[in-house]
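This view holds just a subset of the chains, kept in their places.
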Amino acid sequence: MSHNTFGHLFRVTTFGESHGPMIGGVVDGCPPGVALDPATIQGFMDRRRPGQSRHTTQRREPDTVRLVSGVLPGDDGALTTTGTPIAIVIENVDQRSKDYSKIADRYRPGHADYTYDVKYGLRDVAGGGRSSARETAVRVAAGAVARAVLSNVVIRAALVELGGDAAEARDWEHTACNDFFCPDAAAAERWAERLDEVRRAGSSVGAVVEVEAHGVPAGWGAPIYGKLDQDLAAAMMSINAVKGVEVGDGFAAARLTGEDNADEMTMGSDGPTFTSNRAGGVLGGISTGAPIVVRFAVKPTSSIRTPRRSVTRSGEEVDVSTTGRHDPCVGIRAVPVGEAMMAIVLADHYLRDRGQTGGHH
Amino acid sequence: MSHNTFGHLFRVTTFGESHGPMIGGVVDGCPPGVALDPATIQGFMDRRRPGQSRHTTQRREPDTVRLVSGVLPGDDGALTTTGTPIAIVIENVDQRSKDYSKIADRYRPGHADYTYDVKYGLRDVAGGGRSSARETAVRVAAGAVARAVLSNVVIRAALVELGGDAAEARDWEHTACNDFFCPDAAAAERWAERLDEVRRAGSSVGAVVEVEAHGVPAGWGAPIYGKLDQDLAAAMMSINAVKGVEVGDGFAAARLTGEDNADEMTMGSDGPTFTSNRAGGVLGGISTGAPIVVRFAVKPTSSIRTPRRSVTRSGEEVDVSTTGRHDPCVGIRAVPVGEAMMAIVLADHYLRDRGQTGGHH
């Protein structure tokens, strides 16, 4: 878990800027003999891809993934992992020779321009440099590999709040039927209207994403600094624009009494089971067998049309506004990214648990 | 950042159970030549120590810290770090030969009993084993070392919500004047009354802790998987009973528009400065120079008097209730622990930044 690597046994390293020839990454530690279906992987990519509705940026990024190592082709077009590093390569195709000269010298408020410049001594303006959301495409590809490792685990995510307007229902089938991964038909309609206004105003709104994993057995994770929820928190907070993470009832748990908060246990047909899941599937850092539930907050993007006060590299005070294509709600595209990070964390803990205990839970 | 180690260059490893002869840890990677004052370290320990008011558990833990390696004594009683591992040892003195036979076979709801048993195949009942809050004493000691490394950084924390009742004021001086580290005199009075009721009822309540760091220069942290806020999220989520973490405006940022959320910049006397701090001092994973602000949610402890349904190891359904000493609000003692984890993360990022860039920001 170094600067550009996430995970311990199932390790994902990413590289690339949006203005270079390609972005990509390396998945190291993947078990051998895992079947990967290129079409399935591309399907996950397509969910994250921008420009699929009027509600996301109109940038064109086909995001065709190539796995250039660590896999062997099978008879049926499927790939099998070899246990060696799986390199992911995604070409950058829509690199318009945009004119960045206007912002080359000024820090965009709410962006990482200023902090990058202080740290690295440079303004890598084109397309946001390394801080571009484009990096998350590699996470989705790596997450697709992680899902294949986790054959019995089902991971799904939804946008459960947009601009402060929460979805009530959790109709998971419905997430595929609207442009927002929204699990509530009525909310999706409200959001479409709202986002049209926001986009026309050149403004932006925040959102909350909920990610669930079903089928995780009890026993993954570890106490103290190997907590499953600790790594989930790190994973979600590492996504661009995320400002908060919670597990199970999260912040709401701080408003409960001990009587209301503790999930009771009974004997089910397959052993002990919980009558509720306020814990979000994790106790003492270790999975309980109940669904893992994580939510994270995405701030509104700072690329807005309204001018905002800022300064230049040379210390002049200026107004900065963003023109051109942008996402009125970056939270939408964070949904498949949240799923990917959940998968990556779980694959890592699956292997870590198997390493230490043999995994026979 | 493995199972019992946190950090990369400033690394903290802890060990010990509450029923063993001692708990402790190793701080590796500390710079040489750092002055440590034993009395200051002990002062931090005393803030976390239970039994100091009627509002925390009446367990007696003197928590006297010994640094048994990695330091050289100076003329004035002060210690100087040598750059080699600093071992922390804290004896366990109040190990009453308590009768755990009643719970030896049953899983306490909301505790890690069940998950530990599934993972490790054992019931380490005495005092909660490794999942005991006692482990956090070592974090506070390690945090005291980290603070000494961060000579220009001031870290402080407060309990800002208890049982759903929020503190309005942020009167930091006042945190030393009540039993709750509460920054609001009126709230502290309400909380005292509330907690007396809770304690008498054998119940428990949750809380929210806010931690701030002042004096962190712009430039610590890194993009992608080396984000300062990612490591802060992991650090806070690794504390017992924590279920949520947020940075700056956190979840509230998801309810703002881009216009309201982005902090504007102006030129101050020392260079660029921010007119607000909704970002909580971190943009793109890198510190902005503004105060680092983190909040985390602590669930109510599951040790309550009211019987709750559970099961035994052999699969019998039973009722479980907790008798004896317990904390009606574990969030109180989490305040100094949150400060310690903030210090540990910052010391690590200080060294990591100095390693990669030279640190001349």
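Miscellaneous remarks
For clarity, chains are labelled A and B in written order, and residue numbers in each chain start from 1.
The definition used in the following text is that a contact is a pair of C-beta atoms (placed from the backbone, for glycine too) under 8 Å apart; a residue touches a chain by one contact, two chains touch by 3 or more.
Given the structure is predicted, the values throughout are model-derived calculations rather than measurements.
Copy number for the full complex in this structure file, with 2 chains shown: 4.
Here is the rule we use: only the chains that are shown with their structure count from here on.
Centre-to-centre separation of subunit A and subunit B, using mean CA positions: 27 Å.
Subunit A makes touch with subunit B in their complex at residues 1-6, 8, 14, 107, 109-112, 114-116, 118-120, 130-131, 135, 161, 163-164, 198, 203-208, 218-227, 229-234, 236-238, 243-251, 253-259, 261-267, 271-272, 275, 279-280, 283-289, 297-304, 306, 308-311, 315-317, 331, 353, 356-357, 361.
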